[in-house]
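Questions regarding the structure given below will be posed in turn.
For this depiction, one protein chain was excluded, whereas all remaining protein chains were kept in their positions.
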């Protein structure tokens, strides 16, 4: 049976959701202000998935992420300062400014990187899971990927291998109904990506991705199963991104109706959860407000840090192309 | 309901099965004698699949094939002479000696080529099916591929696109239980490749691939469906190759037991079918014997032709790298 | 349109020239279609295919799943069976996803089959850095393609060539890659109305000059031209050659120039090591050895992935200033 989350766990989940939401909104603003070069893919609306899944993972469990990776990193324990500095292209960032938004990573908390390649994550997570089993750790590797990514051959090969070797691996599909500007119905003939699980010999589970408690419960079972040597699971979370594929436009997009957005926003995962938390008397509104205030303060500091940080020295360009003795 | 094959159709199927069997046995002998350079992958044991499926196809329907492609070409209308000449590396062969066993093709009968790349066929067949629909023909494109190939990403992408666009496309998995020297159980966690169909939104059908009547019936329905615009089907035929992955050894292989082979040989698709034909009074033993005699005579002639044919002129090396005006 | 207006040469952006080129093709060839990730509804990145869905409808302008192997397979299978597809691989960086379909099917099918099949398929893709998109969205990988007998590769640097090469590519009965440059989308230039071809395999002399030859394709052409302007001030009259086509490569035009100038620099945005510049230099020194007064220089990207941070990307991508430096070095100025 599903583990009931402790009060502390619920608060941590909530904190992560708020951290993600506020981080993304701040990043969006910074991009508008021209502080963030390149492409920015916001995770707003999908917070329940990263937060609910990650609650079951330790810093030694690994995850791979996507181009929409900030939420994954934050929920895995990412540090705002290092994230903003990276998004700004500063030398103090997670990647020393070499990666940017699409490549933030934190090996110390088992976050094997955001990834600019759609479908780039699953084979790597499968490899990490193989390594966990090989090294006889109890760690689990989780790949996050989108509905669009489920059409890449890389997903297929990784899923087959993970099931074949019974690896401690989770395939977490964040089905937000779109791959870029293409509706799911126009990129696959199926409605549920979870239907693919049977073809690999693993369970497939469909979950409301706006309900963080449902996410938490489903992920908990799958993680337990994987840790016990029971092999991989494909978890599909139905979710939605509130902003455009890239950038910060929310409404008035040509490829989706504002009404659709409104329907999903009415089920904003944070609103839903906060109502729940109050109903369950886990948190009061005041406590919740305090969370936002604390997060915002931390964000402000992080942005300040990033702004004050220097750009990389051009002389660093060729560093870390290779591992070098003593470098 | 399934079409009942006419007497003529049954005889054609039988002829194709015998043509394949005898061609392969002859080719095996030629390889042993050093007449066929390179690698030779024999189709013996799997004749029912090619023969049963192809009976529903016209010369305008297209197929893509595999490294084990002789059977597909023969059943699609391939000419022995041109095949042997190609296998021998002669200028009179299907590819002018440039392709060999792994690349025999005959565009005139819609055979888009054997393929040395495992999983190479499905995307091409999907493209041909797209073309059929685009050009509003009633033609169907069929890809043959193995159980091993079903683990390649290319299969996944092609299957998804075929289902999405409702293409007149058949995915025919020849599940012979092995990818090279690896048992199916060691390359995928599933028993039935057909289980993958649901993940694309197409029907998946499991069929006894040693029973050509079952093959005929299942393929007939799928081809009809595709021709009528009903979209693709994944057909899985359980079959077995009587010889080694490559070359002509049958018994004493390290990776499979002779007993296993014996069990499958007891269900030799040609034996089964001939018993049937006699029972149904479609053919007499004498008529059957005549088929073998005629096929053998044709083979002898074809080998003779291939042997007498010249090797390509080295000056032809750079021909047909590109299409050229007037060339 | 009045005659007066037609006399005034028409200017278009590189982006609009691409769109117009594809539009001409779809008008001209009934069996042509355009397929790729987000090419229809969204008009692809930067809108290079904007409006084509409205103009030609969903039967001929088709969004695909994110399945690069499938997309190339679609192009191969459809072109082998009577269509003339244009398939799009959004960013050149994603070509790795489908290099097998490109290398082992598209490039070899005709040869392996002894000429039994034609593949009139065009592949469009966007290359290059400069937009802070980091290591996986900024590459120039034309060297991979040029090494593959059986396909052609063109890289238009101007709106005129973009349109003309797209049309030539689609009329060609061979697979042709049209590698576009994402930093050139706003570049303006004269573009005639209607259909015209730029010959595949023919270099352009973008600027004549007698003292020094610079060979530069794609975005680098513009850096080379601006370097030429700077060098003019130093009294060096540079000839700038835009190969336009990487495969086949117009060696003769380059050799003719070098026989006049005796010195050359080959510039590309791709990583220098193993880039197409090596091939060009090797050919030049073989065919014009006695005409060379100095080693042929090369300028490509340094040996690292493309970095994200603008300050790093700026020093990473070759530009006019570094071209000038290299030329001065060769000339001992």
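When the chains are written out, they are named A, B and C in that same order, and each has its own residue count from 1.
Here is the rule we use: a contact is a pair of C-beta atoms (placed from the backbone, for glycine too) under 8 Å apart; a residue touches a chain by one contact, two chains touch by 3 or more.
Fair warning: this is a prediction, and the values are worked out from it, not measured in the lab.
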item: Partner chains on view for the chain not depicted; value: A, B, C
item: Which residue of A:28, A:116, A:146 or A:201 touches the chain not shown here; value: A:116
item: Touch criterion as defined above, residue of B:16, B:51, B:64 or B:151 at the omitted chain; value: B:151
item: Contact residue for the chain not shown (choose from C:39, C:76, C:258 or C:271); value: C:271
item: Residue in contact with the excluded chain [from A:41, A:76 or A:103]; value: A:103
item: Residue of B:74, B:117 or B:158 in touch with the missing chain, whole complex considered; value: B:117
item: Touch residues of chain C, complete complex, unshown partner; value: 93-104, 107-108, 111-112, 134-136, 139, 141, 143-144, 146-150, 247, 249, 270-271, 273-283, 285-287, 289, 292, 294-298, 303-305, 307-308
item: Touch list for chain A against the chain that is not drawn; value: 62, 64, 93-99, 103, 105-107, 112-113, 115-117, 120, 122-132, 134-135, 141, 153-154, 157-158, 160-161, 164, 319-323
item: Where the unshown chain meets chain B, residue by residue; value: 37-39, 89-91, 95, 97-100, 102-103, 115-120, 148-149, 151-154, 179-182, 186-188, 254-255, 311-312, 314, 316-318, 321
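FYI, only the chains that are shown with their structure count from here on.
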item: Centrality ranking, top chain (CA atoms only); value: C
item: Computed distance of Cα centres, chain C from chain A, in Å; value: 36
item: Chain centre separation (chain B, chain C; CA means) in Å; value: 40
item: Interface hub residues of chain B, defined as touching at least two other chains; value: 153-154, 157, 160, 164
item: Contacts with two or more other chains, residues of chain C listed in rising order; value: 64-65, 67-70
